[in-house]
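My questions will all concern the structure given below.
Every protein chain except one is present and positioned as in the full complex.
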Amino acid sequence: MTNVTMPMLETYPLEINLDRRQLAAAIDSLIACSEACTACADACLSEPMIAELAKCIRTNLDCADICSATARVLSRHTGYDANISRTLLEACVMACRSCAEECERHADMHEHCRICAQACRDCEAACKQLLAAMCPCGTPAGPRAVLKPAGPTDAGFPRCRAAVATTRQRCASQASSSGAPEIRRCARRRTRRTRWRPR
Amino acid sequence: MTNVTMPMLETYPLEINLDRRQLAAAIDSLIACSEACTACADACLSEPMIAELAKCIRTNLDCADICSATARVLSRHTGYDANISRTLLEACVMACRSCAEECERHADMHEHCRICAQACRDCEAACKQLLAAMCPCGTPAGPRAVLKPAGPTDAGFPRCRAAVATTRQRCASQASSSGAPEIRRCARRRTRRTRWRPR
Amino acid sequence: MTNVTMPMLETYPLEINLDRRQLAAAIDSLIACSEACTACADACLSEPMIAELAKCIRTNLDCADICSATARVLSRHTGYDANISRTLLEACVMACRSCAEECERHADMHEHCRICAQACRDCEAACKQLLAAMCPCGTPAGPRAVLKPAGPTDAGFPRCRAAVATTRQRCASQASSSGAPEIRRCARRRTRRTRWRPR
Partner (left out) sequence: MTNVTMPMLETYPLEINLDRRQLAAAIDSLIACSEACTACADACLSEPMIAELAKCIRTNLDCADICSATARVLSRHTGYDANISRTLLEACVMACRSCAEECERHADMHEHCRICAQACRDCEAACKQLLAAMCPCGTPAGPRAVLKPAGPTDAGFPRCRAAVATTRQRCASQASSSGAPEIRRCARRRTRRTRWRPR
């Protein structure tokens, strides 16, 4: 945990759409994972068996770049756009998992890979928790665990749909009243101001 | 177009999983978009109507960070992992579209927003084209435009499925022979070496 | 050259402290160098002689990160602070030169190193030109010591001294009247508004 993430979140002048404690945990995990991956890539470069670590180095570099960008995006709350945060978190989960799997292969040989794999797993878990919290229907990438087919959006992937019937019905009723079946209009979110608006 | 992207791609010592020309176009679009967004955020900061541009600035900053990370990931071919590239490209499409929409709102008033919106649209298109090329089934985010429900993977989103019946059948037959309906096993890909392997 | 750098510079709503054409050239060189270094690091990872390229990969990664940060800083003009730009450009010159030297060692063997070395040299030159333009006395880090000429440092550009007697005297007289021998108070700069001020 950095000593600034939570204090900075607490001083943000407007409402934040996500639980601040959970958000801080995710940001700090992302920062730590990015640092671990940067250092692991470099440590791999100095190992005698470097040729066997080429894929590990590459995955480390990707994971560092993606975690770093994700930490920045999650540190911004002005003009919050759930779609950007969600898709980026999904990419981050994927990068962390790939990097963890790769590092775990070398964890017995290289202590830096073992520590890095753990940082990736922690980050993967923190990102998934945040994703789960983002979709009020109760499923992280809620849209995809679909019970019925959904048309593609112009971005190529459907928006949030309810995975579980009861939740879906609440969502659907809300959607019908609001005109669009959007994540942010689901019941659990209703109690708070859910979209950033300029003062 | 930078004068280095394509030459560097041409000198990569192993095979690259994607069409080099299309990949270079995507990388250059990402680089240009990141630059435009960084500059647009700053230009907005110096406008008299800055308060109305707060969301625009934020979206610019997100888009710059995401495009920048995506350009780096796409510039690496060693140990290629289609899952990372694909999910990150999806996040990038989302960020570019959000930023384009926001900038377009101010395009009449601010020339920098107009140019930035165009750079975002170009980048969105280039990323979508690359996504389409990545999924041999013919659909970019192929997995999500599903004709039948798919169970979630542990990452929270299903893998690539065929969107169009004919393509799907080819895919399905391959999937059944290979045991897993993965992108990389589809017909069009078969002819090339599809996963990076250390020499 | 990206197709956005110069157009974005031209639409910045306030004055910019540097020549826009020269600034655009530097930003585009930084962007190209960052891309070349990212790609070269990855190409090195896939070479059979990877162990001999470990230092090259590391220097590539540093150079990419530093060029990328410098391009962003130079793309911002609001609240311009010459001290930040100057010291960062100096670091960038150093990183580009180190990376060029390292890549040049492998340029005969690896075409990607040859192209990358060239991108680094171009970037080094563009940064030095911008540094020279930043000090109105005619030499880079002008503000720091205006009293006697100085030889080049190991960074390859002279520390701030007045190179030409007449210019130096003007600078010195200005410095004495203003209390601080700052870049921005030199004669050639006087004719323009030299510090960013909010409207």
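Letters are used for the chains, namely A, B and C, taken in the order the chains are written, and counting of residues starts over at 1 for each.
As a convention for this text, a contact is a pair of C-beta atoms (placed from the backbone, for glycine too) under 8 Å apart; a residue touches a chain by one contact, two chains touch by 3 or more.
All figures in this text were calculated on a predicted structure; none of them were measured in a lab.
A.B. asks: Hey, which of B:V4, B:L18 or B:I57 is the one touching the hidden chain?
C.D. replies: The one listed residue touching the chain not shown is B:I57.
A.B. asks: Could you list which residues of subunit C touch the chain missing from the display?
C.D. replies: Contacting residues on subunit C, toward the hidden partner: 51-52, 54-59, 61-62, 65-66, 68-69, 72-73, 76, 78-79, 81, 83-84, 87-88, 90-91, 93-95, 98, 102, 143-145, 153-155, 159, 196, 198-199.
A.B. asks: Touching the absent chain: which residues on subunit B qualify?
C.D. replies: Against the left-out chain, subunit B lists 41-42, 45-46, 48, 50-51, 54, 57-58, 61.
A.B. asks: So that we can see where the missing chain sits, which residues of subunit A does it touch?
C.D. replies: 1-5, 7-9, 11-14, 27-28, 31-33, 35-36, 38-40, 42-43, 45-48, 64, 68, 71-72, 75-79, 110-112, 115-116, 119, 196, 199
Assume only the chains that are shown with their structure count from here on.
A.B. asks: Any idea how many Å lie between the Cα centroids of subunit B and subunit C?
C.D. replies: Computed value for the inter-centroid distance: 31 Å.
A.B. asks: Quick one: subunit A and subunit C, Cα centre-to-centre, how many Å?
C.D. replies: Computed from C-alpha means, the inter-chain centre distance equals 36 Å.
A.B. asks: Mind checking the centre-to-centre distance between subunit A and subunit B? Centres are C-alpha means, answer in whole Å.
C.D. replies: 17
A.B. asks: Do you know which subunit A residues sit against two or more other chains?
C.D. replies: In subunit A, the residues touching two or more other chains are 51, 54, 57-58, 61.
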